[in-house]
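Here the complex is missing a single protein chain, while all its other protein chains stay put.
In order of appearance the chains are A and B, and numbering begins at 1 in each one.
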Amino acid sequence: MRRVTAAPPPASPLRRLASPRAVAVVVLIVGLVVLPQPLQGYQVNWVNLALLAVIGALALNQLMGVAGQVSVGNAAFMAVGATVAAGLAQHSVPPVVAVLAGAVAAAVMGAIVGIPALRLRGLYLAAATLALYYIVSYATNQYQTDTVGASGWIMPSFSVGGWSLGIDQKSWYYLLLIVVAATFLFLRRLTDRSRFGRAWHLLSGHSKAASAMGVDVARLTVQAFVISSFLIGLEGGLFAYYVGVLDSGDFTLALSIQYVAMIVIGGWGSMAGAAVGAVLVTLLPLGVETLGSSLPQTGAAGQFISANVPALQGIVYGVLIVLFLMYQPGGLARLAEVTAARAGRLARRGGGRGGGRARPATGPAAPVPAAGAARARPRSEIEPRSDIEPPAAPLLLTEGLQVSYAGGVFGTHSVSLYVLPGEITVLLGANGAGKTSTLRAISGFTSAEGARVTGGRVELDGRDVTGSPPDRMVGRGVVLVPERDKVFADLTVAENLQLSARGGRRRRAGGVGPSDAAALVGDLFPALAPLSARKAGVLSGGERQMLAIGRALLLQPRVLIVDELSLGLAPRVVEELMSQLQLINTRHDVTILMAEQSSVATGIAQRAFVIETGVTRWSGPPGEVGDGGELIASYLGTDLASD
Amino acid sequence: MRKRRLLALSGLLALVGMVAAACGSSGSGSGGSGGGAGGGSGPYVIGMSNDLSGPISALGLPGLAGLKTYVDYLNAHGGVNGRKINLISLDDQSNPALGRTDYQELADKKALVMTGCVYTAVCQAAAPLVSQYKIPIISEGGPNNDLFPAKPYLYSNDLPQGLQPIVMMDEVAALAKADHISKVRLAWIGANTASDNDGVTTLKELVKQHPGWSMVGVEELPLSVTNASPEAQALAADKPNFIIGVHNDVNIIPTVRALRAAGVNAPVIGVAAGSSDSTFQALKGNYIAWRTYASPTDPAIPAVAAMMQRAAQYGEKKQATGSYFTQGYVEGMLIEAALKKCGADCSTGEQFNTALEHLTTFNADGLAAPPLGFSPTQHVLNLSAWFYQWNSAKNAAAKISGSVTVTQSDITKFAS
Partner (left out) sequence: MFPLLVDSVSVAGIYALSALSWVLLYRTTRLMNLANGQFLLLGAYLFVTFLVQFGLPFPAALLVSAAAIAIIGALVYVTMLRRLAGQGEFTIVILTLGLAAVVDSLTTMIWGSNDRVMPSSLSDRTYHLPLNATITTYEIIVIVASIVLVGIASLFIDHLPYGLSMRAAAENPVLASQTGIRVGRVLAAGWALSLVAATLSGIAYSYVNVLSPGISEQLGLLGLAPAFVGGLDSIPGALLGGLLVALGQTLAGSYISAGSQDAVAWILMLVFLLFRPQGLLGSKRIERV
C-alpha cells in the first residue's frame, strides 16, 4: 500500500497576518502611534530628543558599522547642519528648505572629508575627524560672533505646508517619527539585497578584496560619508528648530562620544541596534536622575550620592562601552541574536545539548555532533591517509591536526606528518591547502591570525606540545620562519639579528651554539653585512629571506621550519637559498621542515608530504610525488614527473 | 527573518521600558515626590535647572548646593507660611534642549518658579514657553533684550552682561580720580565671544562721556588661553594706564601674567568670573575684580559665617567654594521673601510672579551688593557690584569699594 503524505496546506492570507512577525510589526506601529497620549509634556520632550538621536545614530552606524570608517566628528556635522539652517532661517527661508539646505551643507563637508578617507585609514582618519571637529567648532563660533551674537540664533517656528509645530511636543513627535521611519527605510534599501548593497559590507576592512571584486571603493567610501553626514546634518537642522534657539557651543566632543556609545551598545552594523542604543543613551540622564532621587537623600551617604549622581552618567555609558567591547562586541543586537538562537535551539531539541555558536560552522557540511563529542570533527570528502607511519622515531610529528580560525573557517581538517631527525622534509600543496596553518600550529604561531588548534596533536621528541606558545617552542628548539611578516620591517638588519641573538642565549643545550650561530650567519649570508644599518623593510625579497633565516638561526633551532621560502623570489636566488639550507642541514645538523607550492625543494628534501584541502594526501620520497595521479602532478608542475 | 523580528521586538520592549521608567519617575532632587503644589497644605514646589555635569558644572553644583542649604534650613524651621518647600533639581548640562525640557518638566509638576540657568542660550530655549505656562524664570544674567524692557516672567538675579561695562567704568573713574589721572588711556583685553564684543561697544560709548579719555587698544583672546603673549605684546604697544580684562579665572591668570611679562603694569580690572580667591592670590597686586555676591571665604561679612555654619549643618560644605554658592543661597532667601508675599495660598506661577514683581526692596543681609529688588518694570535683582583686590596684610581678597550701582539713566541709555 502506498502511503500518501499530504503536503501541508498553503498558508492562507489570514494565517500570514497572524504570523509572529506581522503581529510584532503591528504592535510596534500601534505602540508608537499611541505612545505620546498617556505621557506628560516633558516626557514626550525626552522621547523627541531620543528620536532625534536615532537619526544621528542610524547615520553614524552607516558610516562606522557598515562602511567601517572611523569618525568622532558627529558633533561637527550636526553643527554644520544646524548653523546653516539657523543662518538661513534668519533670512526668512522656509523651515523645510532651511533644514534640507543644512543637510546638504553637511553632506558637502562629508564629501570633502571622504577624500582623505581614501588615503588614510584607522587611526589617521580618526585623528582627521577630530581635527575637523575643532575647526568646525571654531568656524561656527566665529560665524555666531559675527552675526547674531551672544544670544544665539532664535529660530522661528517649524512649519511644513500649513502645519506649524511651534512648541507642541506631540506634533513634533509625529513629525520626528516620520523622519526616523523614512531614514530607516532609506538606509535599509541602500544596504540590503542588491549587489550594490552587499558591496557596502565589504568596505569594512576588506577594501583590497572589495576592489578585486569590482567594487569602486573610492566612490562607495565617499558615498558613505556623504549619506551619513547628510543625515546627521538633517538631525542638526531639526534639532535647531526643535529647541528654538541655537548656540555654537551646543555641539561638544562629549556629544560625539555619546553617538559612538550608541553604536557600540546597540550593535555595530545593526540599524535596529543603533536605534535602541540611541534611545538608551539619550534617556540615560533621565534614568540616572530617577535613580538618584530614589536613593537616600539625607545623611552622609545621601549627600555623597546626590552630589555625585550627575557625574554618574559619564561613568555609566563609559563602562557600558568598555564592557560591550570586551565581552560582547556585537552589542545588544548580537546579544539578542545569540539569546534567540539559544532559545530556538532549546525549544527545538527539548533541551538537548547544542553547539556553542549561533552561526553554523562554514566549510563541509557539519553533522549533528554526537552526544558527548568534545570537539566537532566534520566529515571530509577526501579521505585522509591513514597509513602514515614513521619508519623511525620522529623528531616532530603531527597527527590528525585540525586548525580553525575565528568565524568557523578551517585551516586544516586532518593533517598528519612526521619529520625524522637530521632530514629535510618538504610539505607540498597548492595555495590554501593548509600548509601555513599546519606550520603555524606546529610552531605555536597560531594566535597571529586568531587561529586555534581544535583537533589532533603535535608531538616533539614523543611529548605532546600541542598549543604551546612560540617562545616555549623556541625554548624546545623549534623555530619558524613565517611566510609573511618574517622580519621586523621597522628595525634594522642589525637590530633584527640582535633580538634573535638575545633570544638564542636563552636556549638550553642542543643545536647550534651561540658563537657558532653568529659565525654561521656571517658565513652563509655575507651579503647581509653591508646592510647592517638598513631597515629590514627596504630590503629586497631575497635579502629579506636571508635575514629571516639568519635571525631564525640565531635562535639556535634544532628544527628550522620555513614557510614558502621561494615566494616572489627569482629562481637563481631560490637556488642559492636552497643550497644554503642544505648546508645548514648537513654541516650543522639542523632538521628542516619546509612548505612549498612548487617543486623547488624536492631536490634537497629526503621526504615529502602532500596536502590537499586541509588533509594529508600522500607521503613518500619526493621523487615519487609524480606517481600519485594527474591531480597532484597537474598543480605541482609537469617537470616533477620527468625527474 | 527571525533576527529582524527579534530586533523589532527588543526595540519595542526597550522603548516601552524607557517609557515606563519615565512614567514611573516622579522627578528627582531633594524632598522626593513631585506632584502639585496644592493650595494651602502641601509643600511649595520650586525648581532649579543647572549645569550639574557639563562644561560649567563648577558653577552649577555650588549654586544648587547654596539653594539647597537655605531650603533645608527653612524646612527645618517650619518652612514658609507653615508650608515646606519641595525643591526639584534638574541637570541641563548646558544643553538648551535640556533647558527647555527641564522647564517643561517643572511646568508639568506645577512648580512656582524655575531658577538656575547660567548660560543665556539654555534659558532662552525655555523662554518661549513662559507665555503658555506662566512660570517665572529667574536666570543668572541674560542678554539685554530679554531683560530690558522687562519681559513678563523673565527675571535675572545677577548683573546682566550688558550693564557690566558701566559698573567697571565707574570703578575706573573712581580709581583714576584717586590716583589723579585725568587722561585715562583705557584698553580692553578679553575672550573672543559675541557678548564680549557687545561689551566693547558699550565701553567705547562710555569713554566718549569722559573728556580726555581714550580707548587705546582692544585685544581679543582665544577661548582657551595657553599663550597670551601676542595679545599682551600688542596691548603693551598701546601704553594703556587702565586695562579691563574680561575672561574667567582659568584664562585671566595667564593673560595678566603675560601682560606683566610684556612690561604692562597698569591696573587690570576683571569680571566676576575671574574673581575667585585663588585668582586674586595668584595675581596679587594691581588686579581688581568685582563680585555681586560675597564669597563664602570673605571674613569681613558677618552673614557669611551664618551661611557657612548652615552649609556644614546641611551637608553642602564641600561645594561652598565661591560666590556661586552664595548666589544660590541668596536665591533661597529671595524665594522665601516672595513666598511670604505670595501668601499661604500661593499655588500658581502667576501668583508667584506677581509677588516677585512687587518685591521692591529685598534684604540679603550683606551677602549681595545692594540695593536689591524687583518691580513691574525692573526685572533685574542686582544692579550693583563690589570691587575686590588682594590684600597681603590680611592674606585674603578684600573690598576696595562700596557698592557701585548702575543708574537708571545708564539703563535707559544702554539697555533699552
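Here, contacts are C-beta pairs under 8 Å (C-beta built on N, C-alpha and C of every residue); 3 or more make two chains touch, one makes a residue touch a chain.
Note that the coordinates shown come from a computational prediction; the quantities given were computed from them, not determined experimentally.
Shown chains touched by the missing chain in the whole complex: A, B. Checked against the hidden chain, the listed residues B:250, B:266, B:344 or B:398 yield one contact partner: B:250. From the options A:57, A:99, A:238 or A:320, the residue with contact to the chain not on display is A:320. Only one residue in the set B:227, B:309 or B:392 touches the chain that does not appear here, and it is B:227.
Residue A:469 is the one among A:469, A:522, A:541 or A:623 that touches the chain missing from this view. The omitted chain makes contact with subunit B at the following residues, 53, 57-58, 61, 192, 219-227, 229-231, 233-234, 249-250, 253-254, 258, 261-263, 276, 278-279, 281-282, 318-319, 321-322. In the full complex, subunit A makes contact with the omitted chain through residues 68, 70, 72, 116, 118-124, 126-128, 130-132, 134-135, 138-139, 141-142, 145, 205, 207-208, 217, 253-254, 257, 260-261, 264, 308, 311-315, 317-322, 325-326, 329, 445, 447-448, 450, 469-471, 474, 479-480, 482, 485-491, 495, 498-500, 502-503, 506, 535, 537, 551, 555.
Simple rule for what comes next: only the chains that are shown with their structure count from here on.
Per-chain CA centroids place subunit A at a distance of 50 Å from subunit B. Those residues of subunit B that touch subunit A in the complex are listed here as 1-12, 14-16, 18-19, 21-32, 52-55, 57, 61, 65, 90-91, 93-98, 100-102, 104-105, 107-108, 119-121, 124-125, 128-129, 132, 143, 145-146, 161, 192-195, 197-198, 223, 315-316, 318-319.
Subunit A contributes residues 20-21, 24-25, 27-28, 31-32, 35, 38-43, 45-47, 49-50, 141, 144-145, 148-152, 154, 167, 169, 239, 242-247, 249-250, 252, 254, 270, 272-273, 275-276, 279-280, 283, 285-287, 289-290, 292-293, 297, 300, 302-303, 306-307, 310-311, 313-314, 332-333, 336-337, 340, 344 to its touches with subunit B in the complex.
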